[in-house]
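One protein chain is absent from this view; the other protein chains keep their places.
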Amino acid sequence: MNVENFGASERLVNAAYVRQGAQGRRAHELCLRVLLEQGKCPENGWDESTIELFLHELAIMDSNNFLSNCGVGEREGRVASGLVARRHYRLIHGIGRSGDISAVQPKAAGSSLLNKLTNSIVLDIIKLAGVRTVTNCFVVPMATGMSLTLCFLTLRHKRPKAKYIIWPRIDQKSCFKSMITAGFEPVVIENVLEGDELRTDVKAVEAKIQDLGAENVLCVHSTTSCFAPRVPDRLEELAVICSNYDIPHIVNNAYGVQSSRCMHLIQQGARVGRIDAFIQSLDKNFMVPVGGAVIAGFNDSFIQDISKMYPAMSLENLDKHSDMAVTQLGSMLFTRQVSGARVVPLGSLQIVNNYTFKGFMSHTNNYPCAYLNAASAVGMKKQDVDLFLKRLDKCMKTFRKEKSNGKDVPEMDNCTKHTSAGETED
Amino acid sequence: MNVENFGASERLVNAAYVRQGAQGRRAHELCLRVLLEQGKCPENGWDESTIELFLHELAIMDSNNFLSNCGVGEREGRVASGLVARRHYRLIHGIGRSGDISAVQPKAAGSSLLNKLTNSIVLDIIKLAGVRTVTNCFVVPMATGMSLTLCFLTLRHKRPKAKYIIWPRIDQKSCFKSMITAGFEPVVIENVLEGDELRTDVKAVEAKIQDLGAENVLCVHSTTSCFAPRVPDRLEELAVICSNYDIPHIVNNAYGVQSSRCMHLIQQGARVGRIDAFIQSLDKNFMVPVGGAVIAGFNDSFIQDISKMYPAMSLENLDKHSDMAVTQLGSMLFTRQVSGARVVPLGSLQIVNNYTFKGFMSHTNNYPCAYLNAASAVGMKKQDVDLFLKRLDKCMKTFRKEKSNGKDVPEMDNCTKHTSAGETED
Amino acid sequence: MNVENFGASERLVNAAYVRQGAQGRRAHELCLRVLLEQGKCPENGWDESTIELFLHELAIMDSNNFLSNCGVGEREGRVASGLVARRHYRLIHGIGRSGDISAVQPKAAGSSLLNKLTNSIVLDIIKLAGVRTVTNCFVVPMATGMSLTLCFLTLRHKRPKAKYIIWPRIDQKSCFKSMITAGFEPVVIENVLEGDELRTDVKAVEAKIQDLGAENVLCVHSTTSCFAPRVPDRLEELAVICSNYDIPHIVNNAYGVQSSRCMHLIQQGARVGRIDAFIQSLDKNFMVPVGGAVIAGFNDSFIQDISKMYPAMSLENLDKHSDMAVTQLGSMLFTRQVSGARVVPLGSLQIVNNYTFKGFMSHTNNYPCAYLNAASAVGMKKQDVDLFLKRLDKCMKTFRKEKSNGKDVPEMDNCTKHTSAGETED
Partner (left out) sequence: MNVENFGASERLVNAAYVRQGAQGRRAHELCLRVLLEQGKCPENGWDESTIELFLHELAIMDSNNFLSNCGVGEREGRVASGLVARRHYRLIHGIGRSGDISAVQPKAAGSSLLNKLTNSIVLDIIKLAGVRTVTNCFVVPMATGMSLTLCFLTLRHKRPKAKYIIWPRIDQKSCFKSMITAGFEPVVIENVLEGDELRTDVKAVEAKIQDLGAENVLCVHSTTSCFAPRVPDRLEELAVICSNYDIPHIVNNAYGVQSSRCMHLIQQGARVGRIDAFIQSLDKNFMVPVGGAVIAGFNDSFIQDISKMYPAMSLENLDKHSDMAVTQLGSMLFTRQVSGARVVPLGSLQIVNNYTFKGFMSHTNNYPCAYLNAASAVGMKKQDVDLFLKRLDKCMKTFRKEKSNGKDVPEMDNCTKHTSAGETED
């Protein structure tokens, strides 16, 4: 309900009451605004009504909920089941893009905003819980173990020679597997019994590093949260060793956010030594369903590196860096709410993970002409195709007119029509 | 509504009508039964009412929905927000266990059933879509690219020397990143232009394999679904080459399930040559929100290997292999609906990824006594603790009585009490 | 999930876990059973999961949720909007039948059961709240005032000469209007000031009765719950006067269920004198949305009379009292899940409110033949018609066969086909 709508309402219902209603709305909007501006965990939990309103507001910012959208990509947030759409609050696009889980989704401003806010709130909570100097974190739709694996895989690119991970023993399968899955050799450091507590054998860790050679050690992989009689690792001492030997340090903080002791250990470790990332489970700390984790750290660029290692949340690439005329056509379609059409100009250069691709998006170095792709994807309807062709036609006419007026217009006529190989053929 | 309840209903409402109502119920139950027995995609889509009933039925099979459950583990399906619980149909436990995403969850029979059925239905659909000889598949809560990464990581353990992945070029970032993330070096094979189509340069692939040495090649990574002018890879020829050189073959079939052409290519490739796994996106083929993929293949044990590489959906380990008396106590608690209590016997042996752990779960080779762990986790309430202590007390009494009757009972008295390091301290 | 389905599940998931899941289900079923058997307000509030399961169970007992139902009536629980169906838990048929709001709905065993249980629980709560000797009550989808009107209208038939209602003043519009709407003349008795309290002027009430003549007084209409400085009416004294003069007594107990004082007054009034019915609002006592009321009393037949005064929750009439052959056809269709078809035999006699209708349902005393009605109602689909004709055809064939075997079969051929006047014509 915007100003005009409240105005129109006053013709139906006593203006004083409508105005009080509008005031009621402002209180909810104020909650949103504080969150959007500060990005912090609200002091008082929002009531469900505010939460649902916000989710609804975000959803209608996503292109799949545009009333007049014409989607011709292979991924347009089409959902077969209403039941599925509803339980996702019609936020269908997921998060991230082109293999960067923290990137903004052009088709999904609402989903992107939700993702940014989520990470921002979680960061605030981690600070409040005791790790005051944390600088960056992001939520991943993976379990803790897989998140550890992702950290190890990211480190591999920084330490190509390293094969070993130093791991003070904790009898829990998934964190052990996380090292195996990443392709490294865990070096188990047995704990020492002090009283009835099992504690980190710091000397054995250091001895093993010297033994293996620091450059062959990918990282130290320590643990905070654990079941008695094992107690949290001596994080300060381990962090100092890592700092001294220039070895990365990854902390498994699976269910430690809720424990001021675990969080204090991480804060101290980072203060006196080195901690590269610490990983926590979402379900065990935030009381949500199983299946997510938070990767956090003290160095922005390393945490971003990890987030860029997660491939493929999205296949799409709508980069509009080319200044060629054909990209004008793409822009025209975009502003006319045609989503998913890909304009492929000639000779576009793209660097991915330090590999350079010439003619990127055309799958070859020198394709003979520029062209436009639209996908005949599952869930697309005849009327979608008709609408697309109508809008495309309109754009082409404007184009030709501009050309006859002396503007630079691409030649597309000598290219035959293609359809996507992903089409449904029967 | 079971038989007794329908009977009780007949005292309130005309028996003939109740019986017709019961008959109406049976039609829904029959749908469930056909699904449970055949594990196939229903010929006629279920209506929402049947789907919701089934989800509800599954949810109440999970321990977090047991009306008298006493959960003392760190992960008991506690959910802070009712809104979150509802949108998950109160299925909170996630899937998998101890790093095996396909394993059954002891605490969550309903969630486990849903997982098994999902994989079974998806397998049926893959067959119906054209890959008739597929033998196994599973759904992962990861994007296509990350799923490809998981396949490559699994192959690493089978081919420890291999460093390269042969990849006929397809200009799409995430599948490229999937190789980088896994720590391998992509070897790009440029496509050849035939007419206006870009096709696989099969000869270049074979030449490159010979050049690098087959044993140094982790796999060939081919693609079916793609945008024109690139067409699907020549899968048959690639599969034959892989077979000849004994090289694994992973197919990126991102949005190919909906295309009879792509599916036919995979079926043919597997028939004449070698395909180890093919990966497809859930959203693009099944019209669901972004964020899942299906990993499928023709060899049961390899697909299972991949599923076991996914660490940590779950931290728990309720193995009851020990025959020591202390485990009796664990069983007693389990049957009294105490979930999450861990009995740690002495000297348990566990092999994880070929590493042998002595005294597993006690974090050391020789802990001085057997003991029992309960977690004071976030979300636990005072009444949960009270109920747990009451039930524990009862079990202990029964135990002591049996002891005085000559049975073998563990000595736990000389062990001091521990609390989990994961406890909330303030 | 019935026994067979749990059995089938054990082939997919560890039997021990499935059995625990089945046990979990039984706890919910036990809640249902206790409710169905005792009809009382549960001691511990059900959790949402049990409530939703129960509503779901009830919904699938209604014919509109039968998977293979063929509805040919004008009212078959068809709903245009899924959103509307969901918020009603797919319970669409409403309650009551043929002008009796407490009657069972043949098409809706689940809805009927819910209605019976609701009334039973509310009765239990009224007892617990202090009116221990209440014998009957029912919930009406009307506000308190309209419910009072319904009581007065019912009394009119018992006291045709009476024109006046004696009403100790309470400044609240709707209870005053309730008398006007029912067509009676309120006789306002001013209150007397005792201290700073306004109390019933009992003497003035009795004097007015004598003045008007008891036979001209429809009832005394008293009030319990009210705002200070007015206090609840002197119910005991009023009840004694009503008893002495043989005048009905209706109590407006709008928000009195929550007040032990108001409830005590009603109990005492009924013990020492006469109270015919007491009416309470649902929203103010039970914290539900506005729009419902409870009519309760101490005499079964009077409360039932009121419930039968509420016309038309339902238009349907499936009475199957005739023993003519044509009704056999109706039964055959009914057991084949054809709902809504009306068989109209010759010469059926029906008494409604003491009026006798000959040839009831044929709209005339002597229609020339028996016939069958099906409605071409809004929302009906071509496939519904086809399915109906198919099932009808089958029944007719069976019929003719039985006839040739000597059984009595109706002649329908000489009747032309009719369609309902309610059909959509364009």
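Per-chain numbering from 1; labels A, B and C assigned in written order.
One rule holds for everything that comes next: contacts are C-beta pairs under 8 Å (C-beta built on N, C-alpha and C of every residue); 3 or more make two chains touch, one makes a residue touch a chain.
As the structure is a computational prediction, the values presented were derived from the model and not from experiment.
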Report summary line: Full-assembly contacts of the left-out chain, visible side only, are chains A, C
Query raised in the report: Of the residues C:A16, C:I180 or C:A207, which one touches the chain left out of the display?
Result: C:I180
**Report entry** Residue, one of A:H28, A:R87 or A:K208, that touches the chain absent here
**Finding:** A:H28
Report summary line: Among C:I121, C:L153, C:L212 or C:V385, contact with the omitted chain is made only by C:L153
Query raised in the report: Which listed residue, C:R26, C:K40, C:R78 or C:R336, touches the chain dropped from view?
Result: C:R78
Report summary line: Contacts from chain C to the absent chain lie at residues 48, 51-52, 74-75, 77-84, 87-89, 91-94, 98-99, 141-146, 148-150, 153, 156-157, 169-178, 180-183, 186, 188, 190-191, 193, 196, 198, 224-232, 254-256, 258-262, 281, 283-291, 309-315, 317, 342, 350, 352-353, 355, 357, 360-365, 367-368, 371, 373, 375, 377-379, 415-416, 418-426
Report summary line: Where chain A meets the chain that is not shown, the residues are 1-2, 4-5, 8-9, 11-14, 17-18, 20-22, 24-25, 27-29, 31-33, 36-37, 39, 47-50, 52-53, 56-57, 59-63, 65-68, 82, 86, 90, 104-106, 109-110, 112-113, 116-117, 120
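Basically, only the chains that are shown with their structure count from here on.
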Report task. Work through the pairs of chains, note which ones touch, and then classify the graph as line, ring, star, complete or other. Result -> line
Query raised in the report: What is the distance, in whole Å, between the centres of chain A and chain B, each centre taken as the mean of its C-alpha atoms?
Result: 22
**Report entry** Centroid distance [mean C-alpha coordinates] between chain C and chain A, Å
**Finding:** 54
Query raised in the report: Which chain C residues touch at least two other chains?
Result: 82
